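In this view, the complex is presented without one of its protein chains, the others remaining in place.
First chain written, first letter: the chains are A and B, and each begins at residue 1.
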Amino acid sequence: MLKTVQTALLGATLLGAALFSPAHAETKINALFMAQAAYSEADVRAMTDAFTKANPDVSVNLEFVPYEGLHDKTVLAQGSGGGYDVVLFDVIWPAEYATNKVLTDVTDKITGDMKSGVLPGAWTTVEYDGKRYGMPWILDTKYLFYNKEILEKAGIKAPPKTWAELSEQAKIIKDKGLLATPIAWSWSQAEAAICDYTTLVSAYGGSFIKDGKPAFQTGGGLDALNYMVDSYKSGLTNPNSKEFLEEDVRRVFQNGEAAFALNWTYMYNMANDPKDSKVAGKVGVVPAPGVEGKSTVSAVNGSMGLGITSTSKHPDEAWKYITFMTSQATQNQYAKLSLPIWTSSYDDPAVSKGQEELIAAAKIGLAAMYPRPTTPKYQELSTALQQAVQESLLGQEKPEEALKTAAENSGL
Amino acid sequence: MTSNWITTRAWFLMLPLLIVMIAVIGWPLVDTVRLSFTDAKLVGTEGSFVGLDNYAKILSGSNFQRTLITTFWFAVLSVAAEMVIGVLAALLLNQQFYGRSVLRALMILPWALPTVVNATLWRLIYNPEYGALNAALMQMGLIDAYRSWLGEPGTALASLIVADCWKNFPLVALIALAALQAVPRDITAASMVDGAGAWSRFRFVIMPYLAGPLMVALVLRTIEAFKVFDIIWVMTRGGPANSTRTLSILVYQEAFSFQRAGSGASLALIVTLLVTVLAVAYAALIRKSAGAS
Partner (left out) sequence: MERRSLTAAILVHLAALLLLVVILAPVVWLFVMSISSTPDLIAKPLHWWPETVDLSRYGVLLSSAVNSAGQAFVASLFNSLKVAGMATVAALIVAIPSAWAVSRTPAVGWSLYAVIATYMLPPVALAVPLYMALSWIGLLNNVFGLALVYLTILAPFTTWLMKSGFDSIPREIESAATMDGARLDQVLRLITLPLAAPVMATAALFAFLLAWDEFFYALLFTSDQRAKTLTVAIADLAGGRVSDYGLIATAGVLAALPPLVIGLFMQRALISGLTSGGVKG
């Protein structure tokens, strides 16, 4: 009798252990990324596979949306209980996400090694009001890409150092009949246009906001837009730029139909891949040019970070995942499309091999990154600016007037 | 059975539908009205009562007026084109020709294509660098340089209308065709004996048969065109320079991108009011024309 009871108890314990054993309990976290070229969907999936292999008790559901949907999806998912745990966010959103409590403050989770190892400039991507809301992940700015073969044919010795020079060189190429419209930009009515505009604003020494009020309607902000309009009207810019996103720019550049293009890091190695590109081996890259007397180079901070949502039920696993994704090992492994956030990576021959030109441009460009305005109302400001840019390009409105209207509609 | 009891029974049978309608339409609509008087955010703050502020701001702003005009043109032009091309196609399909039954069957294809797929397809066709439209026109020698169909305010809305029309005119055609087939042969024959010309035959003999079904299609299509969201969202997102931004896109932006649930709600109600006025006007028109004939 006693024996049976004992056996029964033992059995029950074993059963209980089997049912409730933590080794079998799997935590599921949901992560939101964007569908883009770098890191590509395939890369993110591969990184995540490596993470789940190392952490078999955590599984990660991945979701990809285009950049245009990233903000709205993040915000809308706040309402659903089992929403995302980890979200990718653009450098322009921490202000809004912090104000509306979309993201968790992770300042305390950041270790000393992270603090000292990550490039100081990269931290601005995740900061608002002295607090940190995630880890920087994609460290990026727009570079000036050029087609070496076309420049050589045009007899141009060196890529432009100033924006005025860029126009002159483009004119030479156009006049020699090498290309009808040598420059490609991403000026679609989207954030992409604001990134190009911001690059120019930084070149002209302008500013977006002064004392909480819009300041882009005059000075550098206006000069930047005037440059875009002149370049468009002079026919040096591919007129289809006004409906291009970055991927369209890459297609055109890779097809040998642009001598110059402003684009993110990822284009360097993709355009140099002979499998998909007609200009492989002819791709040159330099920091975006400056303006005489005002700047030597220009750059926009186009970085993005990974953060934990405030609705996440598994913040610890989420942080583990973020730590893995942003680790130096992971980033070095995928450094061909997106450069690491870690200072020492830039002197690592394994990272720079085969892309020395890009690394050289990055060292200058990343140091010059200019921020888009930090405000909880960024979405409105950006929407208003996009309209101003497009109306000016299309000649519906003079740049001064368009920017003035944008300032009024910016919500600031 | 008393008629009273029959009516009660009818209400009882309608109960499931009414409950569902109140839950998913009635209550949300009432709540939208409530929200429209507040400055509520989408997530987080409940908002406080602000009276008619939201409405005043919207009606005085240039955004709303511009968007209303864009929506109006989109609706009028696309519906008009669909009606005209649809009726012409129906008249053609009512003629004798080889392969008629195959062509009639194929007419359903554009209509069955999901709206989002249709929009995606046309976006690819209009691509300024690699799109089929530029390539085809160029190879036929109709244009001498590639055009930016969705990038120019002048052509963007027209290009959207073409895409929308391509998907929807076959529906009008099929409805009109069914009505045409109901026209008794001897009537058309008799009118020909009377020496009626093609136009007057169409206007006085055939049109009365078409008017009813076409009117319904017209009302439905106009309402749908006024609410348009999908095709624009996928093809242009309202660009270039907001030249294709319609009311529904504006509401989305306000309520969901900017998270201003309050003013988004007022804007949505203004759109609702406009659609209602439109529908009532149509209804009056239908009644008038029904009375006349």
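Here is the rule we use: a residue touches a chain if its C-beta (ideal position, glycine included) is under 8 Å from a C-beta of that chain, and two chains touch if they have at least 3 such contacts.
As the structure is a computational prediction, the values presented were derived from the model and not from experiment.
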With the full complex in mind, choose from B:Ile58, B:Val87, B:Ala119 or B:Ala156 the residue touching the hidden chain.
-> B:Ala119
Hey, which of A:Ala35, A:Ala280 or A:Ala367 is the one touching the hidden chain?
-> A:Ala35
Would you write out the residues of chain B that touch the absent chain, in ascending order?
-> 3, 6-7, 9-11, 13-14, 16-18, 20-21, 24-25, 27-29, 31-32, 35, 42, 89, 92-93, 95-100, 103, 105-117, 119-125, 127, 129-130, 132, 135-136, 138-139, 166, 170-171, 174-175, 178-179, 185, 189, 192, 212-213, 216-217, 223, 226-227, 229-230, 233-234, 247-248, 251-252, 255-256, 261, 264-265, 267-269, 271-272, 275-276, 279
What residues on chain A make contact with the chain left out of this view?
-> 30, 32, 34-37, 41-42, 45, 48-49, 61-69, 73, 76-77, 79-84, 188, 190, 245-248, 250-251, 255, 276
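What we mean here is this: only the chains that are shown with their structure count from here on.
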In whole angstrom, how far does the Cα centroid of chain A sit from the Cα centroid of chain B?
-> 38
Where on chain A does chain B make contact in their complex?
-> 68, 71-72, 75-76, 78-79, 100-101, 188-190, 239-240, 242-243, 248, 251-252, 255, 257, 379-380, 383, 386-387, 390-391, 393-394, 396, 409, 411
Residue positions on chain B within touch of chain A in the complex are 41-44, 63, 128-130, 146, 148, 150-153, 236-242, 253, 256-259
